[in-house]
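All protein chains of the complex are present and in place, except for one that has been dropped.
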Amino acid sequence: MLELTINDRVVQVPDGLNVLQAAKHVGVEIPHFCYHPGLSVAGSCRMCQVEIEQGGRKRIDLSCSNAAVDGMIVRTNTPAVVKAVKGVLEFLLMNHPIDCPICDDAGECKLQNYYMLHGLYDSRLNVEKWHKPKVHPVGPTVVLDCERCVLCSRCVRFCDEIWGERQLGIFGHGSNEKLINYPGRELDNPYSGNVVDLCPVGALLDKDFRFQRRVWYLKSVKSICPLCSRGCNIYLHYDVDHDYQRPGRRIQRIKPRVNPDVNRWWICDRGRYGYSFIDAATRTKTPRLLGKDADWNYALQKAAELITTTQKQHGPGSISALIAPTASNEDAFMALRLFRERLNIPQISSDIPSSEKLTADQLLLTDDPYSNRRGFQDLGLGPADGGMNAEEIINAVKAGQIKGLIVVGTDLESLVGKQVESITGKLDWLIVGASQENQLWNRATVGLPLAVYAEYPGTFTNVKGMVQKFEKAVEPLGQALPQWQVWHKLAGHLGADWRFDDARAVFKALSAGKPDYESLNWHATFGVDKGCYPDNW
Amino acid sequence: MPEYKLVSKNFDYPDQPELQAAVSRGAYEQWKRVLSEQIPPDKITEEVKTAKLRGQGGAGFPAGVKWGFVPKASRKPKYLCVNADEGEPGTFKDRKLLERDPHQMLEGIAIACYAVDIHTAFIYMRGEFYEPQRIVQQAIDDAVAAGLLGKNILDSGFDLNVIIHMGAGAYICGEETALLNSLEGWKGWPRLKPPFPAVVGAFRSPTVINNVETLSGVPHILRMGGEAFQKIGTEKDGGTKLFAVSGHVEKPGVYELTMGSSLKELIYDVCGGIKGGKKLKAVIPGGSSAPVLKPEEIDVPLEFESMAAAGTMLGSGAVIVMDETVSIPQIFMIMARFYAHESCGQCTQCREGCTWIYKISQKILAGQGKPSDIDLMLDLADNMNGKTVCPLGAAMAMPTIAFLNKFRGEFEGMMKN
Partner (left out) sequence: MRSFSESTRQQALAYLELYPKKEAALLPVLHLAQKEFGFIDDDAEVAVAELMGISPISVREVSNFYFMYHHHPIGKYHFQVCHNISCSIMGAETILGHLKKRWGIGNGERTADGRFSIERVECLACCDRGPALLVNQTLHTDLTPEKIDEIIETLR
């Protein structure tokens, strides 16, 4: 810790911060454009100037490029500092198109926010503005407006330093400089969306989000990306009140949430843009019985009967369950409790080959598309825990040894291809839990519509064994239910009297005796934020 | 006031660029002595400190002190960068040193490298210097052939590789850290300091950057001794300085004077006064970045401190003399156009401010200026001044403030109606 004085307040901050970070640490926001804690220091926007007093000598200097030092006196509000900062702002606005009403960044734009702060309402501009390319498709996911760009070079540094390949450059000289891609070569790295978060203005925007919502209508919850085993921390931004664009789409965008131990400030494009399944038309919304809609009680009653009958006739081993490790720890816990502990089903496997092949990259993406393989393993549902793996179970089905099969979170395409009959023909019944209609859904004896991660709270355990919680953003679609609740109810129909009021109760039960799990503070991450995302540096 | 010829001593011999001729006039004597007497490197640096040799590229930083900043313990290779970018408008002294006496500079380079334990020197030369490049390259080749540079120099075991690196037209590359980026094959964007080049410079290694003239003075320090060299000049500014005088004087050219000579005498005595006997209107005393002086202000000693006290700067020693026929708003526009053209575009204030002021200056010349434009420009200049990565922002702001304040009436005169 070191002690410094910021705006006449004596404060203590951790070592190793620059002045800008130190000020932020104690709640003093210093305006800045080019500085970002995840990138090298450029020191070029000159917005972050403050007065620094050291050894009795005062100077106006950058807060981003000066380390906070014990005994330093920092002032962000002297008339000279305010004038200097205002001056920078005025220069930036000189060539800026000020098309805020049609800019998606309005509300999240630093230029706009600082303008409000400094109120330069009487423009002194008396010369023509430059014109530069607008609506330039800089890459498959991002659109660029060169006139809005303040040339902070954050996006350039992201490509150079974080992704490791030059894809954007600042070309030219002086005030006709232009940030853009190389002709014929796009901003197409698998992390390209991060430049949108980094861009302090509306110069780089997501095609996916373009003109979809005014950002102040967005609500936000903390979540975990379910699309690979890294478990990147994200915000889900949603809006269910303004249906004028993309009717039926509740989730509007995904933003990275800072976690220094997992994803730092970044997420990959796969995670960022891969959320449309949440509101897809193919979502399962109603329980099904023999291809027809049914109500939950009736469907579960039927399922209970099927299970009981088969077990009576053919023994516990005549039933098997395949559960993809995309489900939460709570889901897995409840499945195990029901199928293994209560029903003594010997063959339960989560070891289902994924039909999607991922290649890990140098940054975040792993080669495992399952978000919770590690959690399943920790809970006793790992590949080595069940005896048979999924392929062997399928072979047992084909051999007629298994009469009833429960399949959750997979369409089995990776195991049986499109030949669903090769197994359904051998089974007395098939119970399918799914959030999306798939090739099994309409052939299921009983179909159980499941909620997705955005619709209920829970935990995933990432590839490094970190237990991470995600929150509920929106209600489950239709009658869908979280998987654990389905097993909880089914257990009731099978005569059990379990009382798990909520996901937290399930988590408490599953974490008992597991230090990595017990240490998670369930309430600490809870809550709904309004509007823009707070990690916007 | 006499001229004092030290580094310009041999300018008038047409054969001076040739090795034989230069040697016959004493070239490389000090270098040979350094090697044969194995003078301790630190002693050379000390001598240069005693000599009060100031950087002649514009900033006037004491050369010996700069050399002393290079960390001795560094296990990285160290580099010397010779600043031959000479881009400051009005400056043409380095061209003369390169064209007329290349071996003097090469000897200075060799001694400096020896003092700081450097084995690679890059001469960063502005791209337009075709003729200087040919002459200096020939001089290097000759010196290498004679064993004065290159590998195992004069059997001393000391190696020195001297490489010319040509720029490609960008004034900013004269700024030392922009120069380093340019040398490394990048845009000439100045770097944030610290770290200073002496610690982290070219290729992330400790690097000394010195102007051509600074290095050309080094052999003379060894020849005369630091103290004698210092005594030629003033207490803080040792030795001499080359002044490049252009514009409305009878005899424009490069003149070598002792530090501390008077600007007025330079113009009226050495350069023969104002051309055609016209009246003096203004003098830019240290390159276009130096605030302009009015005729009544030119009786100042040419020395870094005195010039600063007079509200301007010695800079590169480029003196631009303007007579009564000159339109200051026109000169102001040319100056603003230059900085708007040359701003590297990195810092907000410089990138936008230079252009803004340039555009206003054009408006004024077109008769569309408003009196409020002057105060606006003064305020914009204040917002640029001293608030940028490199001094170019200030190099635009300071002369802007001086032109507008000192010749306000002339600007306002163009705004009638």
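Order of writing sets the chain letters: A and B. Residues in each chain are counted from 1.
As a working rule, a residue touches a chain if its C-beta (ideal position, glycine included) is under 8 Å from a C-beta of that chain, and two chains touch if they have at least 3 such contacts.
Small disclaimer: the values here were computed from a predicted structure and weren't measured.
Visitor: Given that one chain is not shown, which residue among B:Val65, B:Val326 or B:Met414 touches it?
Guide: From the options B:Val65, B:Val326 or B:Met414, the contact with the absent chain belongs to B:Val326.
Visitor: For the chain left off this view, which of A:Val74, A:Ile170 or A:Ala396 is in contact with it?
Guide: Spelled out, the listed residue whose C-beta touches the missing chain is A:Ile170.
Visitor: Write down which of B:Asn83, B:Ser246, B:Ser262 or B:Thr312 is the residue touching the left-out chain.
Guide: Checking the options B:Asn83, B:Ser246, B:Ser262 or B:Thr312, the one contacting the hidden chain is B:Ser246.
Visitor: Can you say which of B:Ile44, B:Ile118, B:Val254 or B:Leu280 touches the chain missing from this structure?
Guide: Looking across B:Ile44, B:Ile118, B:Val254 or B:Leu280, the contact with the absent chain belongs to B:Val254.
Visitor: For the chain left off this view, which of A:Pro183, A:Pro247 or A:Pro515 is in contact with it?
Guide: Final answer for the missing-chain contact: A:Pro183.
Visitor: Take the complete complex as the reference. Which residues in subunit B touch the chain that isn't displayed?
Guide: 77, 86-92, 94-95, 120, 126-131, 163, 165-171, 182-188, 203, 205, 244-248, 252-254, 284, 288, 318, 320, 322, 326, 330-331, 334-335, 338, 341-342, 344
Visitor: For subunit A, which positions touch the chain that isn't shown here?
Guide: Residues touching the hidden chain, for subunit A, are 165-173, 181-185.
Please note the rule applied: only the chains that are shown with their structure count from here on.
Visitor: Which residues of subunit B touch subunit A in the complex?
Guide: 170, 192, 340-349, 351-356, 359-360, 363, 370, 373, 376, 380, 382-384, 386-389
Visitor: Using the touch definition from the top, list the residues of subunit A that touch subunit B in their complex.
Guide: Checking each residue of subunit A against subunit B gives 41, 43-47, 49, 60, 62, 65, 83-84, 86-88, 90-92, 94-95, 124, 126-128, 150-151, 170, 172-175, 177.
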